Every structure is written in C-alpha cells, then in structure tokens.
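Got a structure for you, written out below as structure tokens; questions coming shortly.
As you look at this complex, bear in mind that one protein chain is not there, while each of the others sits in place.
And then subunit A:
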Amino acid sequence: MTLNLSVSPDFPPAHLSGWFIFNTWLQRQLGTGVHLELYDGFEEQRKDIRNGKIDLIYANPYDASMLVRELGFKVLVRPRNRADETVIAVRQDDERNSVEDLESGITIATTADPDVHTMGMIMLESADLDKNNVTFREYDNYVLVAKALLNGQADVGFFLKAGYDELSDLVRSKTKSLVNSQISVVHHTLVVGPRMQEHVELLTERLLGMEEDPKGREVLKSMGLDGWDLMEEEQTEFMIDLIDTLID
C-alpha cells in the first residue's frame, strides 16, 4: 500500500525540494511506497484530509487540532526551534509605531494561513480592531504581502515570523514591525493517521535519529530544519487547548 504524505501549504517555497527529498528518505526508512501530495490551498487540503486521503502530514497548529481531536490522528514530533510566531508590520515611513496607533478602516494584507491570521487579529484587539472594522486583502505568500504593503495596497501586513525574516534585506528594510508574537508553544507538527499505526514506532525512532546520521542531517537541512523533538500526548493536548482559547 502506498502512503500519502502532505505538507501544510504555508511551508516556505524555498524548501519545496526538501520535502521531495524527505519523501524519498521516508520510503527507504519504512520500506514502503510514499507519495507526496502538495496543495496550493488550505481548504483543498482539508477536504482530502477529511476524506481520509492523507496518512502523514506536516501540519500547521490549527489543522493539527482538527486532525487529533476530530480525526484520531496522532502527533509524533515537532521541529526544534521552529515556533510559529506572527509579525505585524507597516511601511518603514509610516508614522504609526505601535498597534494602538492603528485605527478602524485600515486595510490588512494577509494570507490564508490560519495560524498567522488568527494571531494577527488577536494582536490587533488591543486597538479595538476586529473583522468588522478592517478590510482584508488575501495574498498567496509573504513576499506578496510585503509587496502589497510597499506599493500602498495595504496599511498593515500579517507575516509568519519565519516568512518575514526570509524577505530580502531590501524589502524588509522598507518595512517596520509593530509587534512580534512571543508564544513559543504553538508550532507545526508531524502528524500520522490511523493507517500509519504499524509504522509509528519505527518512524518515530528514525525521525529522532535523523540529526545523528549524516544523510538524515542533509535531508533536514534541505527542509530548513534543525531536528525533531518528541511530542508527548499531553504536550499536544496542551497546544490544542491553547489554540482552542484563541479561536471563537
């Protein structure tokens, strides 16, 4: 039986080839066929997840919540030092220097990334901003969010911190960040579905050993990761509880 691997559409495009390399590594470790299925959109991917098409997924924290609580998936590991943090930025020459300087009627450049969008909106609450008094423009990635800011199509941009840090120096220097989330316990995870049950033990062992092995290290590097840390069940539940408090 061929297993299906997928990756949350919010991964940095620079690491696309890394996920194909990981897929090949995975087939070798498990001695079974693995197919990598990638999606442009979150909704499309969620539909396939609900239809039972996906066995293993590098999931954003919001989808991990659905996978674990509704679909009986299990979180195995998290990437080390890769918490999902959100940056709210404006243009460098903008007179506004804090979230509280923002007023109703602003236009926000955002993405479909549920993680970053939710956290961005939470950080705007202190300025009495919510979805009823702002306008959204949705873009496919953070480079486009930055462009929208710079060319004046939006007042404010929501970025995944990693995405903001990967903007070119030139582009980033034309923006300034108003606030940076510092949550540290919300992050992506590698999650397995019911059909993966027989592989869980071996897979966990191999994932944790990747950083010790030269080949494994190469694979990690191509995905832009330092290594994997084991997620205990209670750590996962805690993260999901926390996310539950953030969504209405």
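The rule is short, and it goes like this: contacts are C-beta pairs under 8 Å (C-beta built on N, C-alpha and C of every residue); 3 or more make two chains touch, one makes a residue touch a chain; residues count from 1.
Basically, contacts and distances are computed from a predicted model.
Matching "Pimeloyl-CoA dehydrogenase large subunit", "Sterol desaturase family protein", "Xylose transport system permease protein XylH" or "PAS domain-containing protein" against the UniProt entry of the left-out chain gives the name "PAS domain-containing protein". The residue from A:A127, A:V145, A:V191 or A:M210 that touches the chain not shown here is A:A127. Residue A:S181 is the one among A:Q45, A:S181 or A:S222 that touches the chain missing from this view. Summary of contacts with the chain left out: across A:D165, A:E218 or A:E237, the touching residue is A:E237.
Residues of subunit A in contact with the chain left out of this view: 98-100, 122-123, 125-128, 179-183, 185, 237-238, 241-242, 244-246.
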